[in-house]
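Just below is one structure, and these are the notes that go with it.
FYI, not all chains are in this one, though none of them got moved.
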Amino acid sequence: MDHSATTPVDPLVVDAMLPYFSEMFGNSSSLHSFGMEAAEALARAREQVAEAIGASPEEIIFTSGGTESDNLAIRGVIPHDAGKKHIITSVIEHPAVLNTCAFLESMGHDITYVPVDADGIIDLQELKGSIRDDTVLISVMHANNEVGTIQPIEEIAKIAKENDIYFHTDAVQTVGKVPVNVDDLGVDMLSISSHKIHGPKGAGALYVRKGTVIEPIVFGGNHERGLRSGTENIPGIVGLGKAMSLASELLGTDAKHMQEMRDSLISRVFDALPDVRLNGHPTQRLPNNVNLSFKYVEGESMLMMLDMKGIAVSTGSACSSKSMNASHVLTSLKLEDDYIHGSLRISLGKENTMEDVDYVVESLKEIVLKLREMSPLSNS
Amino acid sequence: MYSKKVIEEFSNPHNVGVIEDADGVGEIGSTVDGDIINISIKVKDDVIEDIKFKTFGCVVAISTSSAVTRLAKGKNVDEALELANEDVLEALGGLPEGKDKCSGFALDALKLAIEDYQEKNK
């Protein structure tokens, strides 16, 4: 139930990868036949990824994961010898985007962090208003990893296009869950992470639209058209390719199944318990994301009790020495104090069933009641 | 990366060698900047009766040398002079990117050999 953090690798994906550890272990840069097999595998995976998102193979750059893809997209558009540039992003991005922006800020560039509304939707007026002559990039995530809110990417793309600004979206959470087509979305760059879609960890991709000029952030033997040096992780990339194929093939069925579980879970928790709040947008949300806040209880305690029942979830409300810190996402949604410390993210996977949902609802009810009984805030 | 035809031509090159009493000889290249292609021809009534090559170079240099000698053999010298890059590329099923211009070297050596013959027979 923590599928937004990571997913198990699909057995079909492992099967696809295995030969590339042993018999076909070549290096794609070598001239000889062992190397050819690797080069062919790389080409096939590139086609699979491209096809799944409606791109051309030459537009796919393989990386080590979603974090590196975000870094490459954002730092790639700022030539290191350029003067001061301006980038627009949102306050609820993943740390891979926010910390890359913070780094660029420390290098002397300007960043505007556009706020979101109470449901987590970016303020388009503010975004428009923040555009400057030296704005080179808008980076807004497709869906948020904590509260699941899906952004109006097409509209942002239109604004970017009108103003001749590159547009990057972090689609790490949406691939395999909602349709992701680079032309429909209108993006210039798009980040993908393999381990979020039943592929292996250590692989990712960045889509870079033809004509988008970016610079590398890792230097060496000029792999990936010079944009990402380093011997390619062939088994990992083969796994990512297979996972992308499976994800787009099964998208309709999987998303419907997850959404049914999601909606059932939400409505049954609301039926079972008072003082609950759904975080994120009620409808514009990931089909597998449930993010709830429970009054009077604290996130880590719920997490631990659920864990003891074999249920893995995550919380944006972490208690660390001396202070209870809510995540930057929850803080941006301006949750009332009552709710901010008791958040839980339950992220469903395609392999979950309605029985799992039953079990989670039952367990949650028991745990929240138990914790509320202990809480001085609750009058139960 | 190389076509089957290139590999075949490279593994079993035709017309390797030097014609001792050649009517024309052409050689291009140097060890400093790379490939050396030597083509010698035997001509009778302006027809290339025999042709041989010796090449120091890569897969492309050797396979294009072989293909050029095959294409030129039996041709009238004027016809042979009209052989173009495209003919060599076609005979080899194409060459990889970055090496597709290299079919010209062997043709240059052939042209030098024919010019040498024409010079001697003015």
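Lettered A and B in written order, each chain numbered from 1.
Note that contacts are C-beta pairs under 8 Å (C-beta built on N, C-alpha and C of every residue); 3 or more make two chains touch, one makes a residue touch a chain.
Source: prediction; values computed, not measured.
Visitor: Can you write the complex as a formula in the shown labels?
Guide: A x2, B x1
Rule of thumb we're sticking to: only the chains that are shown with their structure count from here on.
Visitor: I'd like to verify one number: the distance from the centre of chain A to the centre of chain B, where each centre is the average of its C-alpha atoms, in whole angstrom.
Guide: Computed value for the inter-centroid distance: 57 Å.
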